[in-house]
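Here it is, the structure in full.
With one protein chain withheld, the remaining protein chains of the complex are depicted in position.
Right after this comes chain A.
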Amino acid sequence: MTTKDYQTEPQGYTMTTVMEEAARCLLCHDAPCSKACPAHTDPAKFIRSVRFRNVKGAAETIRENNALGAICARVCPTEKYCELACSRSGIDVPIDIGGIQRYVTDFEQAADMHILKKGNSNGMHIAIVGSGPSGLQAAVTLLEKGYGVNIYERSAKAGGYLTYGIPEYRLPSNIVDYEIQRILDLGAEIHYNTTIGKDITMNQLKADNDAVIVAIGASESKMLPMFEGQDNVETAVSFLARAKENKGNLDLPDNVVVVGGGDVAMDVVTTLKKLDVKHVTDCVYEEFSEFKASKKELAGAEAEGVTILDGYVPDHIEGNTVVFKHRHIDSQLAIKTDKVILAIGQDTNAKNLGIRLEHGEAPSAGYRTHDSKVFITGDIAQGDKTVVYAVQKGKEVADEIDAILGGKQND
């Protein structure tokens, strides 16, 4: 087995090729791409900067808006946002905005730029529970406004799903580490291996801080009753974390069945293939016409040779055989397999945090809770569950706290 495919990110642009791509940009008036970014990044502006050979300026445009700009460049489903809006589609295909953003943020790292600036201390402190994308962005926005920030992370490393979920070939660990280091350099303090309710109580956090943000994400994989207690069944969250922690060095059978059709499922099946698993069969609830995964992720899985059976749901297990039935047509599949990985969605474990969630999400929109000192952000706040939305929610919850605590209002 070789892990090279899993460990290696595809090559990015060079100065020459990024200019070729930027030259395709039409430099639109009232640019639709810039209106389509959930995190309010301004692609029209940073592409224009690249076009006019001002890569440092491009880096400023990205970084000042998005503390996780290098991560979003790699994992954002741009086909649904900026690239969907791109006027170039009227000629041929949209500008590769994510690719240009990756070039710029890689340049920023290579040039050792320090764009984010800490605000003058206002003497107030905020605790953030969870160091996923939303918690990290909230931390940066608050630090820029002069707050002290302590982040409590139950794992040994920060980043949440960025660190323990998204596979290495899509998001290299060193990129995540660098983005987090930037946030540490800005003054955030991260308390690792610290679980609320066990190592420190919520009441303590509330007593020590002016506000607490709960940004715990949906980090628990869902399980189907029929698979419970089965030795050969693993959740996607567990599998992806093991793959990332072991740099792809996993003991895997030749025949794995995956259940699920979202981006997480695509990460699982593509990872399996890159780790040389011969037969990867993905059974997906949705049919292709209603597929949930991004086109890019689906294409990646297909390119690796994953067998995707759409419209099938698991019905029951007979020993090592999983029996699937089609949702609409009279069809049944019995697949004998050595391993089943479930990628059927995630749930939240909000124990000991004193917040009310319904189906893993706040019962009402916004970032406030019934406790005036406690706020939520990220996947447990209402709205889309992508990294780019997590970033925007992080900015918004920080702005809201700042507005309430009487700090300087964001303009």
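Basically, a residue touches a chain if its C-beta (ideal position, glycine included) is under 8 Å from a C-beta of that chain, and two chains touch if they have at least 3 such contacts; residues count from 1.
Quick note on the criterion: contacts and distances are computed from a predicted model.
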*Consult the UniProt record of the chain that does not appear here and report its protein name from "Prokaryotic cytochrome C oxidase subunit IV family protein", "AzlC family ABC transporter permease", "Dihydrothymine dehydrogenase" or "Branched-subunit amino acid transport protein".*
"Dihydrothymine dehydrogenase"
*With the full complex in mind, choose from A:K35, A:R53 or A:K247 the residue touching the hidden chain.*
A:R53
*asked:* Among A:M15, A:V93, A:L184 or A:A365, which one touches the chain that has been omitted from the display?
replied: A:M15
*Since one chain isn't shown, list which residues of chain A touch it in the complete complex.*
14-16, 23, 27, 29, 48-49, 52-57, 60, 64, 107, 110, 115
